[in-house]
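With one protein chain withheld, the remaining protein chains of the complex are depicted in position.
In order of appearance the chains are A and B, and numbering begins at 1 in each one.
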Amino acid sequence: MLRLDRVSKRFGGLLALEDVSFRISEGAITGIIGPNGAGKTTLFNIITGLYDISDGDVFLSDARITGLPAEKLAVKGIVRTFQNLELFGNMTVLENVMAGLHTRSRCGMVACALKLPWQIAEERRIREEALQWLDFVGLSDDARLKASELPFGKGRLLEIARAMALKPKLLLMDEPAAGLNSRETLELAGLIRRIRESGITVVLVEHDMELVMDICEQIVVMNLGRKLAEGTPREIQENPEVIAAYLGEG
Amino acid sequence: MAEGRMRGSAAPNNLYFPLTLTLSLREREFSRQYHLKRELLKFAIFTILVLLLPLAAKEGYILNVLVFVGIHSILAIALNLLLGYAGQISLGHAGFFGLGAYISGVLTATHGQNPWLAMCYAAGAVGILAFVIGFPILKLKGHYLAMATLGLGIIIYILFNETVDLTGGPSGLSGIPNLTLGTLTFDNDLKNYYLVWTFTLVAILLAVNLANSRIGRALRAIHDSETAARLMGINARFLKVQVFALSALLCSVAGSLYAHVMTFVAPASFGFNFSVELVTMVIIGGLGSIYGSVLGAAILTLLPELLRAFQDYDIIIYGLILILMTMFLPGGLVSMAPVFMSLLRGRRKQPGGAHAEA
Partner (left out) sequence: MEFAQQLLQYLVSGFSTGAIYALIGLGFAIIYNATGIINFAQGEFVMLGGMLTLFFLNVARFGMIPSIILAILVATLCGVVFNRLAIKPLKKPSPLNLVIITIGGSILMRGLAMLIWDKDTHAVPAFSGSEPLDLAGATILPQHLWIFGITILAIAGNKFFFYYTISGRAMRACSYNSRAASLVGIAVERMVLFSFLLSSALGAVAGIIVAPLTMTSYDVGVMLGLKGFCAAIIGGMSSGIGTVLGGIILGILEALGAGLISSGYKDAIAFIILLLILFVRPQGLFRKAETERV
């Protein structure tokens, strides 16, 4: 599904990622773990096109996508959520999800300004589908609230609904459990499983080991900008290098 | 790949959506239509108000001022699309306004072109110019964008002054004909009032439609977080350029109207100060509120008339307005509307109905 081939990223003299290669298989839930500063978020920023790549290549279903801008990658089906919520705060919860349907609607400036018949129909479709996604994450009752008024946990759910509205092939989640209590985390695990069951490949960066070991089928361990190990949760738990890295980090 | 497509076309609810959904959906659909009706009602009431206003204002002078309120409203709405929705500032919009006025003026007064055609040519030319220059200029953000648009406005202003053969230079260009429609010539304040406000109403309608569409949402998304918008597949750069061009085009139409109403144009009307005045109108009314822009335009156009005694010092008042509004009422006057409404309602009902809908 997604393949990284010797990807490197430099910031000035700092090497944030070095020769990282791995493969994410279709339909699986993959976890990327590693101590702070391991380059996990940088990796996400590269895959989603926020950062230019310094070296190496990225492939999506065998098509080279290196260097494509973020908006093109989103159209190709790579969508993400953020660790510190990047919601459209001044828009309502519903409008946030409707904005997520942008790529799956057509009408241009003229059709919108003139409110042509097909624009009205499309707008209705957008709205209905957005409502369905809100139901999917359980936020229907908050549809009319401003997104900035949502508590953190619900904001995270909204980000997921908004991302799902794009019908992604690959959903990247940056620390989805950060800031959630244990009950919310449990619900999140269920939600992520449901997302996977709908056929979407999920990749998550996460510090909550319990969650990672519970839902991930595949794990990539990063350390200091390099890939340290790769395998099933069990293999990773028994890998001496991984244990050393985590213990060494304190 | 093909599999993904098929999944995409199937409605999501047959996969994992609860069936209880349908009822609540219908309820919400009802409220949506309610929302649309409100929007339409607002526009209808406003239109009636505009149509009837001349009856109240029999005096030619007031009508004349109202004509300018109409023109300024178009400009403020145009700028609001860019500033209030997309969140991109322009301190050069007076330049686009002036280009519209001058292109119309020169084509009709000097070359005897049909005024309506001239208006279209001007709008097209200004729109294309803004589109082309939009690509490099909207790459800039915040302060840099402000300075660049300001520079652009001043360059245009200098051109008006210096191309004397074409524009008449600082002393202006006169002899611009009035617009005509069949045998009707728009040559007095009352006729001009209806002419200009027809355009203004159309501009309001188009802008409101746009604001409530996927384009409007995308623009607001860019305003809130450009990064997130791009990651949602919104082509922020292109959309910003598009709205910049649209905004400039609307300004150009307002400029053409201005030229034909005044029958005379001079560079002094299109300088930096007027660009700032336009920004002030949008801020007073409220960023991202179309009717707010009309309100802002009305206030800033009427204010100097009311403060005749202070003629030259209105600039101090603008300065104060900008500072105080930014500090204490960043949402503009329209942000007071819900408060105002709930005050009114509070008289009749118990407080607590603070649902600020729409």
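Basically, a residue touches a chain if its C-beta (ideal position, glycine included) is under 8 Å from a C-beta of that chain, and two chains touch if they have at least 3 such contacts.
The model shown is predicted, which means the values in this text are computed figures rather than measured ones.
When you scan B:L152, B:L179, B:A236 or B:L249 for touch with the missing chain, the hit is B:L152.
Although one chain is not drawn, the whole complex shows that of B:S174, B:N188 or B:T326 it is B:T326 that touches it. In the full complex, chain B contacts the hidden chain through residues 83, 87, 89, 91, 136-137, 139-144, 146-148, 150-152, 154-155, 158-159, 161-162, 227, 272-273, 276, 279, 283, 312-313, 315-323, 326-327, 330.
Everything that follows uses one rule, which is that only the chains that are shown with their structure count from here on.
Centre-to-centre, using mean CA coordinates, chain A is 37 Å away from chain B. Those residues of chain B whose C-beta lies close enough to touch chain A in the complex are 1, 3-4, 7-8, 11-13, 15-18, 21, 24-25, 28-29, 32, 206-207, 209-210, 213-218, 220-221, 223-225, 227-236, 242-243, 246, 288.
Across the complex, chain A meets chain B through its residues 48, 50, 61, 69-71, 74-75, 77, 79-80, 82, 86-91, 95, 98-105, 107-109, 112-115, 119, 122-123, 126-129, 131-133, 135-136, 140, 143, 162, 166-167, 169, 194, 197-199.
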